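Structure first, commentary second.
The other protein chains are all here in position, but one chain of the complex has been omitted.
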Amino acid sequence: MSAATTARPKARKRAPANPDMTIEEIKELLAVFNESGVAELDVQRGDNRVRIKRSSGVTHEVIAPAPAPVATHNASNAAMHGGSYQIAPPSSGAEEPMASARPLVDENSEMVRSPIVGTFYDSASPGSPPFVKIGDRVDVGAVLCIIESMKLMNEIESEVAGTIVARLVENGRPVEYGEALFAVRPR
Amino acid sequence: MSAATTARPKARKRAPANPDMTIEEIKELLAVFNESGVAELDVQRGDNRVRIKRSSGVTHEVIAPAPAPVATHNASNAAMHGGSYQIAPPSSGAEEPMASARPLVDENSEMVRSPIVGTFYDSASPGSPPFVKIGDRVDVGAVLCIIESMKLMNEIESEVAGTIVARLVENGRPVEYGEALFAVRPR
Amino acid sequence: MFRKVLIANRGEIALRVICACKDLGIQTVAVYSEADRHSLHARFADEAICIGPAKSTRSYLDIPSVISAAEITDSEAIHPGYGFLSENSEFAEVCDACNVKFIGPTAAVIRRMGMKHEARRAMQEAGIPILPGSEGTLKSTEEGLEIAHSIGFPIMIKATAGGGGRGMRVVRDASEFGPMLAQAQNEAAAAFGCGDMYIEKLVERPRHIEFQVLADEHGNVEILGERECSIQRRHQKLIEESPSPAVSPELRRRIGDGLKVAMKAIGYTNAGTVEFLMDEDGSLSFMEVNARVQVEHPVTEFVTGVDLVKSQIRIAAGQPLSEVLPANIEMRGHAIECRINAEHPETFAPSPGRITGWNLPGGIGVRVDTAAHADCIVPPYYDSLIAKLITYGGDRTEAIARMRRALDLFIIEGIHSSIPLHQRILAHPEFVAGNLDTSFLARTKLACSK
Partner (left out) sequence: MFRKVLIANRGEIALRVICACKDLGIQTVAVYSEADRHSLHARFADEAICIGPAKSTRSYLDIPSVISAAEITDSEAIHPGYGFLSENSEFAEVCDACNVKFIGPTAAVIRRMGMKHEARRAMQEAGIPILPGSEGTLKSTEEGLEIAHSIGFPIMIKATAGGGGRGMRVVRDASEFGPMLAQAQNEAAAAFGCGDMYIEKLVERPRHIEFQVLADEHGNVEILGERECSIQRRHQKLIEESPSPAVSPELRRRIGDGLKVAMKAIGYTNAGTVEFLMDEDGSLSFMEVNARVQVEHPVTEFVTGVDLVKSQIRIAAGQPLSEVLPANIEMRGHAIECRINAEHPETFAPSPGRITGWNLPGGIGVRVDTAAHADCIVPPYYDSLIAKLITYGGDRTEAIARMRRALDLFIIEGIHSSIPLHQRILAHPEFVAGNLDTSFLARTKLACSK
């Protein structure tokens, strides 16, 4: 299961109405500004705003749109682990759901997500050692955990070979479809 | 009555969904700004807003009109004269009402707007010649027309000295508060 | 029936009247100030006329502008809504003079009902119970003090032209009487241009109960039950319901019968509301007449099935009540209204601005009257009511459950609203038990009464 196959189950941030201004566009604005010789330029586009000021040879102030609401995503993850299932506001539209887990782990790691709704178990039976621990190296097909669904124990196997860098669900917790279980850094 | 005191009474076109301002447009704005000699330029178009300031220098303030809606205004005027009073849709937000008449007349002309709701008459009595014609030069206080309201004939006087460059209402038509009656180019 | 009606108002009530006109097949003319250019009442009317700048004294309250708008559009009648010109007898007179039908009582009746001591006298003559107090206006401080002593403190000093709590003082002790009277007199003179005062016995913690009147132009009067409006903050109603949990069928019938006589004697026509205070013994005493449609009229519409605004228009067009109303009106079920205001739910600070997120509750038993919508601007110039949320149920319990649910599903983002306060009130055991009076918000500490 690749990180791109399933989306994050819980996102709570409202999406901006306009596409975000890119760094390229801001760069271009700065170039235009420098050529122009004006003292101040203020560009607003929906939630995005850029203000450029010249004050006799001092710096240019750039208020760029916050590109990555890191704090928000952490908060969101925390809420998820707390067992809350509250959902984003109605008007939040297209989002980049995958961005959420990024701050927790390395850029290159992939999420192992639950393919079904059920209960997460980290070992074959109560008391036995967990299938995997953080830092373990796993091969494709290695059993990572069990999701119990309708009295059936479903073994969840790794689809990548790599190292477990994070575990995201406590033993015995319910999980949704698509919920992130482990982060694996491929090798 | 200065052009800035009252707003356009009738707009019927749905505001465009606000295409984002492009860098090209901002560049052009900067060029216009530099040529203009004004101190500050503030352009808002829906969610988009551009403000440009010059560090030193004084002169007067310019409200930059949205350049586009020529067609809309003509349509609007036509509809208005047809007696319809339908109004803009709810979602259309901040507009620059003053921009409306600009395309009809010279940049420097000012609108004489109706200070009351009533019926427009261009002469003192049926059959007598109109108070003013296009091309006439008028002084401050010159009677331009009559607005009948509650059986009272209210003489509307020019607040600027200049030349009548446009007349916007037909004889005997109802007018709203703030509706443009004449355009006058000040001298 | 009228061919075209002008609505001299804005916001939800303007839209409410437009709906009634559409339901009757009547063309509509909206008037709007520059601040309301993009408002729904201007959009949904067949014609819309800008009548002035944002300031209401120069637009919605400006009689010549409104009348001119009626004239240039050939409107045959004007519905004034509530507030603004609705109880302005001069406006009603000008309408008459201009041959435009004013949808409401006659100018003479509006004027008489506006003089509180006159209305009081008219009710007393018709056998409606009134509070002990002065007969007519006070001639002097000495006379006032004497009357106050005779009925016993605490008493209320009230301006005959009063409204909204202005020119009103509670006096608990004879020593305060002189200064309080002077204060109230000054306030009334400044606010209403008339410093005439009268005295009434103070009812502590009263329930506010009002009866809905419909009267045609042929001498027929009907009473459509009562509403309880005890949940108030600074004399501003927040929640209303019908029927009142405190009014028995017997009391309802008795007051209703009295009011039929009284309103006929007064020569009342069209819709009106007679407000009462109920003391702790359950006795009702007349307070005042509101000579217009009331903000809270939908709760009566829900329980009686009668469209009050449509009725107003049909009455003004000369139809008799026998045509306007069904043969027998029975009150069925229970209805509650929450006034959703654009204000902070704790500080009550007004909160104008752009509504960025908006979800209206719907579903069974829910009615919403509003002119707001997603991405609209609530202007700072007018009153803060942005929506009326009304729920109906087979009984009060069901109406409350549905109101709670509807409040939960009502999303307003971008500005503050009174929804959180309404949620707290609807969840309060005293409210659920129907233990209501005008001090409810203060004594339950849900909001300071000041």
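Labels A, B and C are assigned to the chains in the order they are written; within every chain, residues are numbered from 1.
As a convention for this text, contacts are C-beta pairs under 8 Å (C-beta built on N, C-alpha and C of every residue); 3 or more make two chains touch, one makes a residue touch a chain.
If you're wondering where the values come from, they're calculated on a predicted model, not measured in any experiment.
Q: Which listed residue (C:Phe102, C:Phe211, C:Phe276 or C:Trp358) would be found touching the missing chain in the intact complex?
A: For the chain that is not drawn, the touching residue is C:Trp358.
Q: Please give every residue of subunit C in contact with the chain that is not shown.
A: Residue positions of subunit C that touch the missing chain: 15-16, 19-20, 22-25, 40, 44, 298, 301, 305, 307, 309, 326, 333, 358-360, 362-370, 373-375, 394, 398, 401-402, 404-405, 408-409.
Q: If the missing chain were put back, which residues of subunit A would it touch?
A: Touching the chain left out of view, subunit A contributes residues 6-7, 9, 11, 17, 85-93, 97, 116-119, 149-150, 174-179.
Basically, only the chains that are shown with their structure count from here on.
Q: Starting from the mean Cα coordinates of subunit B and subunit C, work out the distance between those two points in Å.
A: 40
Q: What parts of subunit A, by residue number, touch at least two of the other chains?
A: none
Q: Which positions in subunit C are in touch with at least two other chains?
A: 374
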